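For reference, the structure discussed in these notes is given below.
Apart from one protein chain that is not included, each protein chain of the complex appears where it belongs.
Chain lettering (A, B and C) follows the sequence in which the chains are written, and residue indices restart at 1 in each chain.
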């Protein structure tokens, strides 16, 4: 931590800062400069609470040098964490799993048909919401437990791994019984009660970045899960709130190399929510793979024109198969491969 | 709803849009233009799901005319809603209640001392967190139930109304036993499970605007509470995520007249979180009152330099008394008055 | 400047950073910590170029402690700068001048009628664009030199001080012949050629904050003008780009106390552009005065429904007079007064 004094701070004020640092159990390191003095705080093992010092006269600002997160950081663990949600479905290695499916589980026929198309195109995971966070209370809120049963059925029929969202504690336990990976949505990224719950449950978690969350916010939310003893966290970039209505969100693909530098956790991309427009999903899925994404989430619906939610950003089966074809080529160009592709091709 | 066709949409494509609208039970109203045709959808009572139409060839974009919210809208109820959380503590009328207190409840002495200072300065409500949503799992998380007991004690000693945050279902029921108003924090503004719970509990709710929430998002979250049968909702502007680190958040005071136009619900302002800096709280509290705020939330701590959280934005007792003095004058200049002021002066 | 080393930086890497700092003519001050070492750079008089050091192995990040601006800073000059653009029209003292008028100068009758209404309401400056920066090349671009002549005429008739915008070098010289203060619009805030030109001209400059400019960006743009020898700079908050279409811009009133803390220059507010909606101008003008604004810019048009630009945010004469009445009361409540008001009242 660095305490920057004002231009005209007196020697007594600087001394008082040093004395306070000493009283807190750390060592002060004053650095006089031509323009002003700064005082370093030495000896801390983690972030220091600065409120005592911020109060003192002559203090211009305080700069924190240590990161507030620990277990999620690359410094804590240099090698990549590989999160395996089901046999053969691993995030963080060279393989790039694709998880696809409808926004919401609607009917048995719809989810089974989706699963068959997803599998046929070579993807290895099925997504689909049983509990849906919707901005309006009057929008379709999902089938709830019935939706989870239909996901379980689709899994039995196809063997696909299941990723689905939980919105509260009760839902998290229900989802954990059926799904291979519990999704925490963007709106709940800072719902710390829910993060602790899924941390304790211990199942793999897919944590979506909030609409206006910094990468540090995202990593701190992941830290909540790890600090409960659950290391199986997959991060997800899904677009930020934007001032430009040309796309639904502002898809921040640079988050991928930024997370790879700061953390050992895998990060996947969701170009369907990231762009919100069907015709933008294909190019941005390619871009995500080229940027280094460790997986993709794609909205696919056998009949997007009849979807109960997010139809405008869902691909149909044929479009999804074409997407899989295109990203396989890009994956090869960056020396990786789409997970399960070879089997699908064979 | 208006369906805008592309420049070169064919007559058959326009006809297909009309047919689809008819099949949905509405009436199409084609409007040919020099550049392009638009097709109005007539006869809806509320927002229409557009996914069937968005799919059709020749459709350029779809514009929704109806608001997605109902019960919170000024059109639904033209006169102001007055939310009374305790005898004499009402939001939405001419009086402007001030709720002040520490970020977190820390000790009996701290919260009682805070309450006495708050009351002495003429405010009529006490705030203070027992359950604290913190970005980092390693930061102080609040005293929990013990904190609620201390708030109850402070209420008994001073008669101040209590506003405190709930972070999950279990907490909401605990808070409801002690508090006069349940606060939903910015990070949980779209935690719909929690919104439904506090809607069902029925106690007054103070709903804070999320960091990147539009006013429409905020009103829709309030609609979740009203649609469960609880009309006692107070909205709160507390600053948005900003690209400028000069202040902690971007305090959007225009939200106040915007909400007053769109909704009958009262809206209060929180200049402490809105700015994040002690020396900015005073001018922005004045500005909030001048803009028409129906109440203020102010962080105050008897000893900000020893606060366990948010010390840098807390006023001490003397500063808070000065703030009350200043906003009384501004309130008069806009023909309102700070609630309880006269009694305090007498 | 502070060089933060990575967790695992070697002693040799730290030594190399120190050697580089020495070779640049400064003194290194290593600060070993429990988690990592930081190296202070001592002896600089202003911002240091960090590119040599950022390159070195083991460097995690570099933190600049000095501000990049000088002459505009409060540390450079502790007392307020008073900018006088015409006799009795001064910004930065206790008086709060109001400058009002139409978005664009349209006709002799329109601008003279506007000036008479502005003066009658007690304001002391007239605004109106002769050169208009419009997003579309097909929108009305202003009357140019003819518009300046009409402003000169309105000044002769009423004695009001004139503030009008310049968009390029040639225009700046033309504007300087007629206006008391040259306005630089938000879109040109970082048009450094133009900033240097108005710096050399030496007339007072009203510099509007760009749509996504930080306060530091704004101060640096002002520094361009001061560094050419022109200290007569008035800053202006006029709203930032927003993700919420509920208002045209996001009016950042906290910029006022932030600028007052960092700089000695006066700052005024433009609630007409800041909100973009007529019915929001009044409350936000009051809020700006309560927040400490050193002046106001208000769009007023004798017949807003016939305005060639920005009619939706312009007040008519009666509304403007009501605004003047309301802000006089708020100004008193913060121990200031609207400039020229007393004369107008007498």
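One rule holds in what follows: contacts are C-beta pairs under 8 Å (C-beta built on N, C-alpha and C of every residue); 3 or more make two chains touch, one makes a residue touch a chain.
Computed from a prediction, not measured in an experiment: that's the story for all the values here.
Within the full complex, the chain left out of the display contacts the shown chains A, B, C. Of the candidate positions C:188, C:247, C:272 or C:326, contact with the hidden chain is made by C:188.
From the options A:178, A:256, A:298 or A:315, the residue with contact to the unseen chain in the full assembly is A:256. Across the interface with the omitted chain, subunit A contributes residues 212, 214-216, 240, 243-247, 250-258, 261-262, 274-275, 279-280, 283-284, 286-292, 326, 329-330, 332-334.
Where subunit B meets the chain that is not shown, the touching residues are 2, 4, 6-8, 29, 31-36, 38, 40, 42-46, 63, 65-66, 75, 241-243, 245. Although one chain is not shown, part of subunit C still touches it, namely residues 46-47, 49-52, 54-56, 68-70, 133-138, 167-169, 171, 187-188, 190-194, 210-212, 217, 220-221, 223-224, 227, 240-241, 304-308, 311-312.
Following the convention adopted for this analysis, only the chains that are shown with their structure count from here on.
Over half of the residue numbers at the interface between copies subunit A and subunit B are found on both sides, making the touching surfaces mostly the same. Per-chain Cα centroids separate subunit A from subunit C by 39 Å. Distance between subunit B and subunit C, defined via averaged C-alpha coordinates, is recorded as 30 Å.
Distance between subunit A and subunit B, defined via averaged C-alpha coordinates, is recorded as 27 Å. The set of subunit B residues that touch two or more partner chains comprises 212, 240.
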